[in-house]
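Note that this complex is displayed minus one protein chain, with the remaining chains in position.
Going by the order they are written in, the chains are A and B; count residues from 1 in each one.
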Amino acid sequence: MAEEKKEISGTGSLTGEALEAEDVLAGAEEWSSTETWLVVGSFIAAIIALVIGMILVPTSILH
Amino acid sequence: MVIYASIRHDGKNWVVENDHFRVEASTLDEIDEKVRDAVREKTPEARGQKVQVYMAYDNYAIPQWIRQYSSHYFDRVIEF
Partner (left out) sequence: MAQYPERKWYTGMLSTEDWWAVWIAVGFFFISLLNIWGIDLVGWMTYPTKWVFSPPEGGKGAIGHAFYALGKKYSVTAKGFYKGLGWWSVIWSYVIFGAALTIGAASMKWNVKKFIGGFTIIYFMTIATWFIGHHAFIAATKVNMHKYGLNFALNLGGGGSFILALIVGLIIGNFFKGFASYLSEAAKPEWYIKTAIVTLGVKLGYLPIKLSAMSQKLGKEAAGLTFDLFVAGAAATVVAYLIFWPGVYVISRKIFKLPRKTAAVLGSGISICGVSAAVATGGAVRAKPVVSIMVSALVVVWAVIELVILPGFFTHVWPGTKDPLVAGASMGMAVKTDGADAAAGELLDEFMRTKIEVETNGAVKWPEGIITASAVMTKVWIDMFIGIWAFVLALIWVYKFERREGERVPASEVWHRFPKFVIGYFFCWFFLLAIYFGPGQSGAPEAMPFLKTVKAGAVPVEKGMRKLFFMLTFMSLGIITDFKKLREAQFGKMVWVYFVALFGFIIPVAILIGYLFHHGMTLPNIAQYVK
């Protein structure tokens, strides 16, 4: 068992070339509301972090 | 009770194994189903109890050149 794992570790059993990548690139799902929420939420969090950061960080251009 | 196992992807299937069982399936849904069956079958002492299966990703199945960048893929936990 350990031997088998070691063999895998030597070369790495998975490579991009060895695998068919079709299913990874195709079959896009419909855009969902959770994604909108995730993307918009992340941007809003960025704006909040930016404002707080600019106020608190002494080297920001506000200072 | 908690049962530990390793999980990896062999390029085609997900493989979950420990000393008592080894199951393969192409999707995580199927693998979970098979793990449940295997645990019920091979671990009689788990019957009637709440079981947690902790599947640690087997890092040795990640290509070695990538392992230097990140040594952790994921650990999955399912309960039933």
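Following the convention adopted for this analysis, a residue touches a chain if its C-beta (ideal position, glycine included) is under 8 Å from a C-beta of that chain, and two chains touch if they have at least 3 such contacts.
This structure is a prediction, so every number in the text was calculated from the model and none was measured.
For the chain missing from the display, the contacting residue among B:Ala5, B:Val23 or B:Ala38 is B:Ala5, taking the whole complex into account.
Think of the hidden chain as still there; on chain B it touches residues 2, 4-6, 9, 11, 18-19, 28-29, 32, 52, 54, 56-57, 61-80. Where chain A meets the omitted chain, the residues involved are 1-2, 5-6, 9-10, 14-17, 19, 21, 24-29, 31-32, 34-35, 38-40, 42-43, 45-46, 49-50, 52-54, 56-61.
In this text, only the chains that are shown with their structure count from here on.
The distance from the centre of chain A to the centre of chain B, with each centre set as the mean of the Cα atoms, comes to 23 Å.
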